[in-house]
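Below is one structure, written out as C-alpha cells; the observations come after it.
Here the complex is missing one protein chain, while the rest keep their positions.
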Amino acid sequence: MSEINLPQLDRRIKWALLLTSLATLAVLLASALAENVFAPWRIIRGRYAGILAEKAGDARGAALARQFENRIVQNVLPELGTVDRCITCHPGVDDPRMTDQPQPYRAHSGDYLIHHPPEKFGCTVCHRGQGRALTFEEAKAVGHHWDYPLLPPEYTQSSCGLCHTGPEVEHRGGEVYALGERLFGEKGCRACHRLSGRGGSLGPALDGVGMKVRGQLPMAGVSGEHTLPQWLAEHFDSPQRVVPGSLMKPPQLSREENTALTVYMLSLQNRDLPRSYLSPEKHREYYLAARPAPASGEALFSQFCSPCHDTGEIGIYDKFYAAFAPAVRGVAFAQIASASYVEAVIREGRPGTAMPAWGAAAGGLSDAEIAELRRYLLATPVPQGSRLAEPILARAHDPNYRSTGDAGRGAAIFTRHCTGCHGPGGAGLLAPSLVTSTFQRHAADGFLYATIAEGRANTAMPGFLSRGGFFERDIEDVIAYLRKLGGQDRAASPVARAQGQP
Amino acid sequence: MAASGLATFWENLRALPRNLRDSLVRHGAPSSDRARSQAVFTNFFLHVHATRIHPRTLSLTTTWGLGVSLIAQFVILTATGVLLMVYYTPSVELAYNSIKDLHYVVPTGRFIRNIHRWAAHLMVITVILHMARVFYTAAYKAPREFNWVLGMMLFVLTLALSFSGYLLPWDQLAYWAVTIGANIAASPNELVHALGLPAAFNVGDLQRELLLGASTVGQEALTRFYLLHVMVLPIAMVLIMGVHIWRIRKDGGLARPEGTPTPAGKGVGTMTPQMQTPSSAPGKSYGLMCIVKGRSPYTGQDPDETVPAWPYLLRAELLVFMITMLVCVALGLLFDAPLKEIANPAVPENPAKAPWYFLGLQEMVSYSAFVGGLVIPAIVVLGLALIPFLDREKEPAGVWFSGARGKRIAAWSVLFAAIAAVLSVAVPVRYGWLRNWFPDIHQLWIIIFNPGSLLTVAYAVWSLWILSRTRSTRLGAIALFTCFLVGFVILTYVGTYLRGPNWEFYWSPADWPVH
Partner (left out) sequence: MPGRLEPDEMPRRDWLGLAGLWTAALAVGGSLVGMARLPKPRVSPEASSRFRAGSPLEYPPGTVKVLPDQIVRMIATEAGVAALSLVCTHLGCVVGEDADGGFLCPCHGSRFDAQGKVLGGPAPRPLRWLEVSQAADGALVVDAAREVPAGDFYPPTSGRPA
C-alpha cells in the first residue's frame, strides 16, 4: 500500500518504544522509592533512632539505641484478633525517658502501659483505629472506610469498661468512665432503654451500641465528624436534631456529663473478649446482670420509673410528651388500686402508650421485683385528711361490684366531661388512654367508680361526685361506656376473674 | 583412549554454554529474511505469528493494537494475580485483613494490587473497544465468523472474571455488588411468581444456589468465587484465547480490503502446496502445509509487498505491551484500588452499586431484574454473536464502517440510540412508570413493558428499518451494534454518576443526601 511509509513508521515505533519504556522505568522507580525510601514510617523511625542515640546516657540506653532497627514492628494478638502496628511510628510509648518528646515519639501518659503491656493488649483494643495501617491518617481512619476510627482522646476511657467496672477504675485513671456509668443509672436511662435484658422499650436497646458503624447511624443532622462518638455526643445535646422525630427527652447534660455518658455508651460493645482479660469485678458485674440481686422497691422505682413518674406522688405534666404521667404513688391511687391491678399494669405496660411492659420477657423485671415495686407504690402513707370515705373504699375493693349503667348515656357524659383530657373515645390525650387492653382487662369497675367519684388527689383528675353536679348513675353510665369502648364480653372477661380476687 | 576420552569430555564441557544456548534458541540474531522467518517459525512463543506480514498491519489505525494490548493485560493480570494469591486467604474472617496487609506491609503489595485492579477495569474497556474495532472494520465476516463468536465468549469471560474477582476483598463494595449480582441470577423467579407457576419451575433460586452455595453471600460464595476467579475462568480464558489467536492466522491473518496486496511468505497458513517453491520452504513444514486448507489468493501477486514479522511486527507488539504496562503501572502508582469497610450483612451500602460495567444493566434491573439482568443481556450477547451469520454480505473487510454510507448510518444510529436511551431514563424519572400510574398492575406487565425492554425493542426496530431501507444486512448490523454501544455507554454513565441513594436520580453525587 502506497500510504504506508515503512521506514518512517518503523522509526516512529522505535521512538515510541524507547519513550514508553523510559516512562515505565520512571514509574517503577518512583514506586520503589515511595515504598522503600520515602515511606512515612521509615522517616519517623529514622528520626527516633536519632532521639535514642541522643538519650543513650547509660549502658542500657546505648543497648536500646544499638538494637533499634528501622523496620515495621507490630503486636500480633490472636486472642483479641488484632494486629497493631502503631508502635512502628510510636516506638517510645513504653520508654519512660520519652515523656518530653513530641508525638509520635512521646511515652504513653499515666501508668496504663504498666498494667496493660502492649504485648498483651496492643493499642486498638482501647484506642480503636486501624492498627494495621502505617500512616497516621489511615490509622486514625476517619473517612478511610474503617468501621472503628481512632477514638478522640476524651473518649478513650470508654474502653476501660470492656474489662473493668466503674467503681474499680474511678480513682485509677477511669474517672470519666466511672462517671458515665453512674450517670446512666442516675438519669434513669433504663426507663426507656433496655440493656442486658433490663429496661423499657420506648427507646432502642443499648446492647452493643458502642460497636455501631457509620452506616447504622443517621448522620444527616450531625455537624461534626461523621463518627459514632460524635453522633452520640451531638445526640445527647439534641436528640431531635440528630434523629428527627426522636421520642427521647433532651437529657440536659453538662459538657462533662455529655462526654462521660458518651464514653459509657461507647463501652457497650458486646464483644467476646477472652475471659482472662476481664477483671474479677467485671465478671461479677456480668454475673449480677444475669442474676440481679433483689433490689428494694424504692431503688427499682428510681431506676425504672422516676424519669417519667418523678416521685410518683403528684401527677406531673410532661411538657415534652405533652401528657400527664399518672401519680402512681398518689394518696388516692394507693387507697383504691388493687395489688393485682398494679402488678398487671407494671408487667404488661399500657400498649400503645409511653408505658412499656416490665415483665421478665419484655423489661426484664422478675415477678418478685414487680411485687416489690407494687408494695412500694401502694405503701404510700395516707394522711388523715386525704383518707377516702369508707363506702367508696369498700366499693373500690369489692370484687363483685359491677356497673349496670347505660352506655349510650355514658357516651354523652363522657364526651362532655372527659374527652378534654382523655381524648375522643378515651384514646388518651393529656391524660392516659382508657382503652388499652391492659387497662380494660385489669381495672375493676369498683376501681373506676372510686376514681371517677373521688378523683385523684394531687393530679389533674377531679372527683366528679365530690365536686357535685354528678350522680352515682352518671358514673355507672360512664363505666358502662368505657366497657363498651373496651369492646369486651364482660361475662367471660378476665376482669370478672380479676374481680373475683382480693 | 582414556586421554582422548577425557579430552572430548573437556571439549564438551567447554562447549556446554554454547551448545546449551544453541539448543535453546536455534539461531543467532537473524540477518537474512529467511533467518528472520525461521526465528519466528521455530520459536514456540513466536510461531503463532505469520513469518511475513503486510506493512498495513503495523499501521496504528488498522487495529489500534487492541488485541495485543488485551493479551498484555491478561499477562499482567495473571502475573499480579498469582502474586496476590501468595498472601490472599479466601476466608470471610481473613480475606479482608489479608488485603489490608497486602496494602500496608507486603513489599510492593499495594502497587501490585492496584495494578491488578486497574488492569482488570482496563481489560473490560479494551475488550469492548476491540470488539467495536473488529465490528466496524467488518473483520467478523467469513471466514472469520467463528472467531467473532470466540471473541464474544472472551467478552463474557472477561466480565465474569472481573465480577468474580470483585467479591474477593470481602468489603462492603464486594458484598453488596455480589448480593445484587446473585439476586439477578435468581430473578427468573420473578416470572415464576408473576405467572403463578409451581416451585419446580423456579430455576432462579437454583441458579443463585449454584452461584452462592447458600441463599446469601457468605463463606460458600467466597470459596466458589475464588475458585472461579483463579482457576475455572482463567483456564477457560487461556484455552479460548489460544484458539482465538490461532484462528487469526488460520482464518487468513488480519482482515484486509480486497485488492490489498497480500503476503505470501513462508509458513503462511493459507498457502496451497502447489505454490510452494521447495527451495524456499523449510522441508519439515511441507507436509504440514498439505493439510492446511484455504483459498489461494496469492497467485500472481508480488510477495515483496510483505515485510518480515521479525523485527517489525514483534517490535510493534512490544511497543503495545510497553504502552499497556505503562498505563497499568502509572494507574497503580497514582490511584489506590478501592477497599471499603469490611463486609457487613447488617448494613447495606446505599446506593449499592454493581461494578461499573454492570451499571447499565443495573439501570435496567431497577425495573425488572429478570428482563434487565438476564433477558436483555442474553439477547444482546446472542444477537452480537449471531451477527456474522446473519450478515453475510461480501463487504470490503478492513475498511472502517465499510465506507462513507456506513459512517452515515453509524452517525444516525448514534443520534437515535442516544435519544432513545436518554428517554428510557428520563421518562420514568420524570413521570414514573406503570406501577406509579396503575398501582395494582400485574407484575407480568412490568416484566414485559419496562424501559429496558422497550429500549431493546426500539434498537431492534431501528436496525431492521435501516436494513429494509438500505437493503444491506451490513448496514443493519452497523445500526444495531452502534445502538448497543451507545445504549451501553449512556446507561452506564447514568448508573455510575446520576444514580444516588435508593437509586434516585441526582444530577451530581454532590446532591446526594448526607447519610
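Before moving on, here are some points about what is shown:
We just call them A and B in the order they show up, numbering each chain from 1.
As a convention for this text, contacts are C-beta pairs under 8 Å (C-beta built on N, C-alpha and C of every residue); 3 or more make two chains touch, one makes a residue touch a chain.
Given the structure is predicted, the values throughout are model-derived calculations rather than measurements.
Contacts of the undrawn chain with the visible chains, over the full complex, involve A, B. Looking at B:Ser4, B:Ser32 or B:Thr61, the residue that reaches the missing chain in the full complex is B:Ser32. Among A:Gly46, A:Gly81, A:Pro117 or A:Pro424, only A:Pro117 touches the chain left out of the display. Checked against the full complex, the one of B:Phe111, B:Trp170 or B:Tyr459 touching the unshown chain is B:Phe111.
Remark: the residues of chain A touching the chain excluded from display are 11, 14-15, 17-18, 20-22, 24-25, 28-29, 31-32, 57-61, 63-64, 67, 71-78, 83, 85, 94-97, 113-114, 117, 119. Taking the whole complex into account, chain B touches the unshown chain at residues 31-34, 79-80, 83, 86, 101, 105-109, 111-112, 280, 303-304, 311, 315, 318, 321-322, 325, 329.
As a working rule, only the chains that are shown with their structure count from here on.
Annotation: 53 Å between the Cα-based centres of chain A and chain B. Those residues of chain B lying in contact with chain A across their complex are 54-56, 58-59, 97, 100-101, 104-105, 107-108, 110-111, 171-172, 260-261, 307, 312, 315-316, 318-319, 322-323, 325-326, 329-330, 332-333, 339-342, 344, 346-350, 513-515.
The touching residues of chain A, counted against chain B in their complex, run 1, 4, 6, 9-10, 13-14, 16-17, 20-21, 23-24, 27-28, 30-31, 34-35, 72, 83, 85, 130, 132-134, 138, 145-147, 213-216, 218-220, 226.
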